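After this line comes chain A, so read on.
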Amino acid sequence: MVNKRELKLQPGWCKSCGICVAFCPKHVLELGENGVVIAHREECILCGQCEKRCPDYAVYIEEEEADNLWVKLY
Partner candidate 1 sequence: MGKAVLMQGNEACVEGALAAGMRLFAGYPITPSTEIAENCAVRLPLAGGTFIQMEDEIAGIAAVIGASAAGIKAMTATSGPGFSLKQENIGYACLTEIPCVVVDVQRSGPSTGLPTSPSQGDVMQARWGTHGDHPAIAVSPSSVKETYELIIRCFNLSEKYRTPVIFLMDEMIAHLREAVELPDMDSLEIEDRLTPLTAEKNPFPYLVKEGEWVPRLMPLGMGQHYHITGLIHDDTGFPTNSHEEADKLCRRLLDKIQKNKEDIITYDGYLLEDAEEVVVCYGGTARAALSAVDEARMEGIKAGMFRLITIWPFPEEQIFRLADKTGRILVAEHNDGQILLEVRRSAQGKVPVDFIGKINGDVITPEELLTKIEEEHYAKCADKK
Partner candidate 2 sequence: MPSVLIKNNMREEHLPHIWCPGCGNGVLMRDVASAIDNLGLDHRKVVIVSGIGCSSRAAGYMDFDTIHTTHGRAIPYATGIKLADPELEVIVLTGDGDVSAIGGNHLIHAARRNVGMTVVVFNNNIYGMTGGQYSPTTPRGEYGTTAVYGNIDRAFDIAALAFGAGASYAARGDTYHVEATTYLIQKGILHKGFSIIDCASICPTYYGRKNKKGSAVDMLMRQKTHGVMAEHAEKMTPEQLQDKQVIGVLAHTNYPEFTAEYQKIKDGLRGGKKDGQK
C-alpha cells in the first residue's frame, strides 16, 4: 500500500513565529505577510520537523494513514 504524504498548511492558524522556517533543513518554508508559505515545495523531504515544532498546528505532513512513528522509535 502506497503511503501518500504531502506538506500542507492550515490557513489562518499561523502566527508567524518563524519556528518552522528556522528548523526546516531544506529551506522549504518562508514567512509571508500572512504567515508561513511553501516557497520550495520541490525541496521538501517530508521529514516532519515543521509539524512537530509548530506550536499552532499550521503546517503538517498529511498522511493517508495514522502515523505510529513515535511508538516505533521506542
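Candidates were picked such that all candidates are chains of the complex that A comes from, given by their letters.
Criterion: a contact is a pair of C-beta atoms (placed from the backbone, for glycine too) under 8 Å apart; a residue touches a chain by one contact, two chains touch by 3 or more; residues count from 1.
This structure is a prediction, so every number in the text was calculated from the model and none was measured.
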Revision key, fill the gap. Only one candidate among 1 or 2 touches chain A in this complex, and it is number 2
Study note, to complete from the structure: Counting only contacts in the complex, chain A reaches candidate 2 at residues 8, 10, 12-13, 15-19, 22-23, 51-58, 60-63, 66, 68, 70-71, 73-74
